[in-house]
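Note that one protein chain is taken out, while the other chains of the complex remain in position.
First chain written, first letter: the chains are A, B, C and D, and each begins at residue 1.
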Amino acid sequence: MFLGRVIGEVWATRKVADLEGHRLLVVEALDAGDDPAAPMVTPVVAADPMGAGVGEEVLVAFGKAARVACGGDGDYALEAAVVGIVDSHQLAKEGSS
Amino acid sequence: MFLGRVIGEVWATRKVADLEGHRLLVVEALDAGDDPAAPMVTPVVAADPMGAGVGEEVLVAFGKAARVACGGDGDYALEAAVVGIVDSHQLAKEGSS
Amino acid sequence: MFLGRVIGEVWATRKVADLEGHRLLVVEALDAGDDPAAPMVTPVVAADPMGAGVGEEVLVAFGKAARVACGGDGDYALEAAVVGIVDSHQLAKEGSS
Amino acid sequence: MFLGRVIGEVWATRKVADLEGHRLLVVEALDAGDDPAAPMVTPVVAADPMGAGVGEEVLVAFGKAARVACGGDGDYALEAAVVGIVDSHQLAKEGSS
Partner (left out) sequence: MFLGRVIGEVWATRKVADLEGHRLLVVEALDAGDDPAAPMVTPVVAADPMGAGVGEEVLVAFGKAARVACGGDGDYALEAAVVGIVDSHQLAKEGSS
């Protein structure tokens, strides 16, 4: 799972049936780590069963976890989903805990 | 899943039987994120059950999701597929939603 | 699996039911390798069934392994978990073993 | 799946039984994309049920897809395999299709 921010939404009229009825959000990973910063990574498109809004911090899961989160039985044509909307996160520098 | 653009096609006469009858598209990830840009990533080869054309924006899924999208029963020798053809996407800068 | 350090924690009130009752830790990969250093990678959010504290070195597993570690039956909406708290690690330079 | 070139072979006398009888090829991803080039990625070692030769362009699949391609029933200790030998590929610049 990763911590990300919703930066947009994707619309596709022509899609596999399993994707009908799911909002598809574009989520960018947040680099919560110490310096030096990690290189940016290409955003993920995640189905959203949680109702997240653009700008919110979310938790995204992949693979079977995403299908379970969307209510599928495992045979589902998606593999990334929002599994939580983040209230807050706290980070500590090494040794400062 | 990721947002990509179809940049080409691959032909292979000698291939495992499960790949017969599927177009194999070369898809490059789009960097929809904020600056700084993410480094480019090596393109993915995805089976295409949707009829996407070169130049179109598509949504690509991996693993079991791809096999389900291609109508397989899960025992299928492919693990990336086009699951949607994108009409549009909208991106918002952080805080501008 | 990777060797990481716990650098923080995430709280989410709105989350899929499967995540209830799990602490969600932010874990940064340690670069244990030879020079030159590997580029930093974006931290992972992992469920923690082990009781790791911020600053501790942990072992993180992905996918089904993570679900098994958290006591799930495989149909579980998470895919990263702490599977061990590291006592120590020893590294040898190439050829010095 | 990705488009790669066979750049070598690996021999291992001591290996898990499931790998017996499979050639193990070293495959490097081809960067078929637009400029700027993607960073190189570490080569993959793939089982080869297709009889690919060094220097040939191949299609490599991961995970269950690779096990299916090698004739396994899914309980197989490998997760990358050559699934096709590429005759040709055609790439179009964005907008030139």
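Please note the rule applied: a residue touches a chain if its C-beta (ideal position, glycine included) is under 8 Å from a C-beta of that chain, and two chains touch if they have at least 3 such contacts.
Bear in mind the structure is a predicted one, so any value in this text is a computation, not a measurement.
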| item | value |
| --- | --- |
| Option touching the unshown chain, where D:G8, D:G51 or D:G71 are the choices | D:G8 |
| In subunit D, positions touching the absent partner | 5, 7-16, 18-19, 24, 26, 28, 39-46, 53-55, 63-64, 67, 74-80 |
| Contact set of subunit C toward the excluded chain (per top definition) | 1-3, 29-34, 36-39, 41, 49-51, 59, 61-66, 68-69, 74, 81, 83-97 |
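Here is the rule we use: only the chains that are shown with their structure count from here on.
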| item | value |
| --- | --- |
| Intersection of the contact lists for subunit A and subunit D | B |
| Centre-of-Cα separation between subunit C and subunit A, whole angstrom | 18 |
| Mean-CA-position distance for subunit C and subunit B (Å) | 29 |
| Shared interface positions of subunit D, touching two or more other chains | none |
| In contact (per the touch rule at the top): chain pairs | A-B, A-C, B-D |
